[in-house]
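Handing you this structure, nothing more for now.
A protein chain is absent from this complex, but the other protein chains hold their places.
The block that comes next holds chain A.
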Amino acid sequence: MSCSTLNSYLPKLWTPPRSRSRPPRTAITKVFAQPPILAVLSDPHVLRLAETLEDSIASTSSAFPPPPLQKLRDISSQSLLSTPWPSRKDEPFRFTDTSFIKNSDVQPVNPLSTQSLSSLGVLAEALLPSLAIIDGYLVDSLSELPELPDGVFVGALSRLNSEDIMERVSKYVSSFQGDLFWSLNGVGAPDVIVVYVPEGCKVESPLHLRFFSLNGTDKDSKTLPISNPRVLVLVEKGGEISIVEEYKGGDRNDVCYWTNSVMEIVLGDGAKVSHSYIQEQSFGAAHVKWTSVCQECTSIYELTEVSTGGKLSRHNVHVQQVGPDTVTELSTFHLAIGDQLQDLHSKLVLDHPRGFSRQLHKCIVAHSLGQAVFDGNVQVNREAQQTDAGQLTRSLLLEPRATVNVKPNLQIIADDVKCSHGAAISDLEENQLFYFRARGIDIEAARKALIFSFAAEVVERFPDSAVRKRVESLIRRLLDPSLPSREKE
């Protein structure tokens, strides 16, 4: 069993994203219209991929995209000019090997192949109102919105008629800069799904966004179909919404594809977003996901995540508190039952007084080739006095050679703060196991119960009881392969 725990309080480890500090001026293709000047910084592999994505977008979607979408594409392609493919030498990818994606022939999914959906077994369960996003495309015929209050907009940006909302969206689309994957999504996203909640509006029923990846290739194929779904959630002052974001593959659990997804969430003063995120992709898939959150004063953002799928799964969470008295709660659980990598990179920036944050990250690695990575950065800056920030991570390694790389790090510059963090890596408790056995419960059942209880601490935080039940049975099924492979509800 190998593991490494790194604790770092050194602010110098953090360097600003390169793309921001250096305005890109390079270009090679028709889109990148200027001659290359800083060719050193351009990664030919990245440029080729960007070009493939742009060609695909040009051939499939409207020649006149809405201005925010055009802006997103411009910003993203510019930043790709100076963004190399990440290597293990780059700190954010030190433990995360992305060569599986890099070595594949990445091909954008054609929307036509998505529209001719005949076997929709995976959708059968989607009986409750939800949006179906298949291979990155919102499919109207399979979507049904719950009843929404007046003024709420949920749909594709290209169908947005309200000028007011369009203006608001323009302001926020890509107001943040992520990494390579963020920008690739910006270039490849066919549209932006917009969720707009006007001022003071409380949306009662949860909004389900179901992302399916139905175009996949076999394990031996070099081709990797990519989809780039993108969502912007904009909740104005005092608004409230609960979002359930789910990712799934098709019926087969070993097909390969790459979902490269981005969700941006903006919360106005006093707004509240409860965000449930469930990732159960195929075990052959690459799943890269960004969640970028911007919180105005007194807003509340709660994320509950369970990720179990993917061969390579990476979730980047970036939360920025831009006003005082904000509340952020992140509860995440990652499970690697196979030859998988589950990665959470979170960054929480507290810049204003009286911020409150709680982060709990748990992971289980139940396979000798499985790996979990956690990099949890919390930055408490000078103005963020009386901040209360807590972070706790616990990892359970159930097999010899199972690996976890944990790097919790708090950077505290303000002086009047309450911050705590903890990291523990363990096997199951011998004494707890014995307690079960002393009551006649066999060791296998005892192990399962203890493992399940480890996950339960996160799972029980899903606000929606139906979601909670489904995730519970998903985890039970994964930990106990003798159960039927698809749960009946």
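One rule holds for everything that comes next: a residue touches a chain if its C-beta (ideal position, glycine included) is under 8 Å from a C-beta of that chain, and two chains touch if they have at least 3 such contacts; residues count from 1.
We adopt the following convention: contacts and distances are computed from a predicted model.
S.K.: The hidden chain: which UniProt name fits, "N-terminal E2 ubiquitin-conjugating enzyme", "Cytidine deaminase-like protein", "ABC transporter I family member 6, chloroplastic" or "Cytoplasmic tRNA 2-thiolation protein 1"?
M.R.: Looking only at the record, the undisplayed chain corresponds to "ABC transporter I family member 6, chloroplastic".
S.K.: From the list A:41, A:322, A:419 or A:441, which touches the chain that is not on show?
M.R.: Residue touching the chain left out of view: A:441.
S.K.: Touching residues of chain A against the unshown chain: what are they?
M.R.: Residues 429-432, 434-443, 445, 449-450, 452-454, 456-457 of chain A touch the chain that is not shown.
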